[in-house]
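Here the structure comes first, spelled out in structure tokens, and everything after it is commentary.
The complex appears here without one of its protein chains, the remainder shown in place.
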Amino acid sequence: MQLLRGGVTAHSSVTGTDHSATENQIDLNSDLGEGFGHWGLGNDEDLLNVVTSGNIACGFHAGDASTMRKTCALASKRNVVIGAHIGYRDLAGFGRRRIDYDFEELRDDLLYQIGALEAFARLAGARVRYVKPHGALYNSAVVDTTQAHAVVEALRSFSNDLALLCPAGSVVAEMAQEVGIIVVREGFIDRAYEPDGRLVPRRRPGAMIIESEVAAQRAVQMAVEKTVTAIDGSVLPYSVDSLCIHGDTHDAAGLARAARRALVAAGVAISSFI
Amino acid sequence: MQLLRGGVTAHSSVTGTDHSATENQIDLNSDLGEGFGHWGLGNDEDLLNVVTSGNIACGFHAGDASTMRKTCALASKRNVVIGAHIGYRDLAGFGRRRIDYDFEELRDDLLYQIGALEAFARLAGARVRYVKPHGALYNSAVVDTTQAHAVVEALRSFSNDLALLCPAGSVVAEMAQEVGIIVVREGFIDRAYEPDGRLVPRRRPGAMIIESEVAAQRAVQMAVEKTVTAIDGSVLPYSVDSLCIHGDTHDAAGLARAARRALVAAGVAISSFI
Amino acid sequence: MQLLRGGVTAHSSVTGTDHSATENQIDLNSDLGEGFGHWGLGNDEDLLNVVTSGNIACGFHAGDASTMRKTCALASKRNVVIGAHIGYRDLAGFGRRRIDYDFEELRDDLLYQIGALEAFARLAGARVRYVKPHGALYNSAVVDTTQAHAVVEALRSFSNDLALLCPAGSVVAEMAQEVGIIVVREGFIDRAYEPDGRLVPRRRPGAMIIESEVAAQRAVQMAVEKTVTAIDGSVLPYSVDSLCIHGDTHDAAGLARAARRALVAAGVAISSFI
Partner (left out) sequence: MQLLRGGVTAHSSVTGTDHSATENQIDLNSDLGEGFGHWGLGNDEDLLNVVTSGNIACGFHAGDASTMRKTCALASKRNVVIGAHIGYRDLAGFGRRRIDYDFEELRDDLLYQIGALEAFARLAGARVRYVKPHGALYNSAVVDTTQAHAVVEALRSFSNDLALLCPAGSVVAEMAQEVGIIVVREGFIDRAYEPDGRLVPRRRPGAMIIESEVAAQRAVQMAVEKTVTAIDGSVLPYSVDSLCIHGDTHDAAGLARAARRALVAAGVAISSFI
């Protein structure tokens, strides 16, 4: 996998619009609606004040119907673009354990989730505009042809208009681009990178960036300089269209606000990719 | 509850079309797609040759994404109208145990199911055209204002075009009619009726009609004479728009075919209510 | 239902031991292990320092295997008696929605939960010593013969040694006593009571007692004077063997500690009922 090369294509994979026009623009996305029934998670109210795109859980790894309704309503009210955060059928594992799905079963489980969320998005006067795989599915779709294919086919089965939010250079990004799906390339401001462009695994020391200032500075570097500094100090070219703000890390909203402030101060327009 | 009165309104509750034109016409509906994962149920292939409307399980009391996809595809191919068979979140109980949902939670769980099925219906080149409550929700919506209201609001939250398949005179039918939802009145050819128009509870002797010929004869009586003979021999006025063919009873498809043959022989047009 | 009379029987329902010896003794119980997978709930660490009996969720309305293991280990280490907090199969509703189970299905679902918890209790060098119904099952077992019977039969199917923690005078208490099950009568220090001994419904103003001092004072009144002051100011005789400390209310642990301190100051021995 060559994440790097995918990330530095000269032409924006997002649109055919003038590339220069988007150089000072970035989307901020965050996971939303990750509670389930009696159990809450994250601070959606805070995050909705910061992000421009919301990845809303669809009931398979997290989320339930009433949470989806409320989250879509809130997102729509604040003009946050609604995305389907699709995952494995695994509430007990929060979608973080890889499951060896058959292609058809995975594609269908994912399409089911998009359809369910669409009902709540429409009720809120909006639409599902993009899809982002969650957890272990996200990681699998980066390297696994079968699972990446299932993601792509779920999108295409739903409509021709859905964008895909995923890492540049991943298998799923390439398969999506081949069939004409708009790929929105995502970077992480709270994660360290390997010199080859991959994320440092969570368990490794230094993998998580927890200081707001550092994360904010990395956000600006990605948005303005189109580079990222790897864990060994090397600087990699790295073009992204959206920055992910995690909602379940310590003081996520604080980190998100710091990043947003720094981006604005650096002259970057914060706006959704749609 | 006065099922009877609801069932004998002079004006068809279905449409504003010329009533005489529909007097020799009836819809046949059946539950479809009631397997789950490795477990099958019913004989959808056979039933799809008999019915004009299919109540497709949406994954909460039965059904899963791949089954929904296949069932929608089959139904669409055979011009069977697709309905969402919505139920409680209760796979273990097959949706047959009443659950005391809050209004909002029920409404949202039901909307979720309709949205999910719509994705598969559209993929099959069709649409969800109506909703039928399943099992204990069906029974609750007949008498319980909260649950009936949740059904009605789920329909309205989804679109203004969905019809509701339910017993005439039920609370849910009345609430739906009040807000302009098209109500399709349903009769049962394999169930005995009380003199007041209600169904004889399943556990009572004589509640189930298992002889194909008797069921077929009752189908014709409902469709042509607009009456039903109650368990005490009295004849009740009883106008219905659709006859339900159960798929999980012994030789359901045989009974369904017998009814269809008898209806056709009696000059009744078998066609969906849409 | 005559909660009151059940609660004031002259002879302790708990044991045949000398009644006078137990007059200055009370058990404190709390719900524990109510997270699920990625979702946490409550503050078990704090509560385990206060209570003498722990109602551990068994995976049907809350709890999962790893949480059960950890909670049993912690409880055992701190000499907190382990009880099975059995509930409906309803994670989405946290067991708080009544489900119209068949008797057999409910009895079996409950026995299943006790058996599962026993494996973790034994691993921790302990045993499941009692059972407490959770949520809507708790409320149903107070008045509903079928569900109360299922609770009693689940206990008896498991062993002859399990005690039942429930309100005095409830249907389930009476059915349990009839077949020789030890009934531990429970009172609530953070809930208001009606003049007839029932709890004031949660939604009514004044139903919840949130001031630590008031709750602590009520705890002492129940333990020492064997009375409770109802919401209308009347004082009812009210004998209980255990006081319930809720874990999910605001500052539950603070309230629990205040109650414990007040009880100790009043000379009441805090000890489990086993």
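Note that the chains take the letters A, B and C in the order they are written out, and that residue 1 is the start of every chain.
Heads up, the rule we're going with is that contacts are C-beta pairs under 8 Å (C-beta built on N, C-alpha and C of every residue); 3 or more make two chains touch, one makes a residue touch a chain.
These numbers come from a predicted model, not from an experiment.
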| query | Among the options C:Val81, C:Ile99 or C:Ile114, which residue touches the chain absent from this view? | reply | C:Ile114
| Of B:Ile26, B:Ala62, B:Ala119 or B:Ala168, the residue in touch with the unshown chain | B:Ala62
| Which of A:Tyr101, A:Tyr138, A:Phe188 or A:Tyr238 sits in contact with the chain that's absent? | A:Tyr101
| remark: Out of B:Gly93, B:Gly115, B:Pro133 or B:Gly197, the sole contact with the unshown chain comes from B:Gly93
| Contact footprint on subunit A, counting only the chain that is left out | 89-90, 92-93, 97-102, 105, 136
| If you put the missing chain back, which residues of subunit C would it touch? | 59, 64-66, 68-69, 104-105, 108-109, 111-120, 122-123, 157-158
| Positions on subunit B where the hidden chain makes contact | 35-41, 62, 64, 91-94, 96
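Methods note: only the chains that are shown with their structure count from here on.
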| Hey, how far is the Cα centre of subunit A from the one of subunit B, in Å? | 41
| query | Between subunit B and subunit C, what is the separation of their C-alpha centroids in Å? | reply | 44
| query | What are the residue numbers in subunit B that touch two or more other chains? | reply | 105
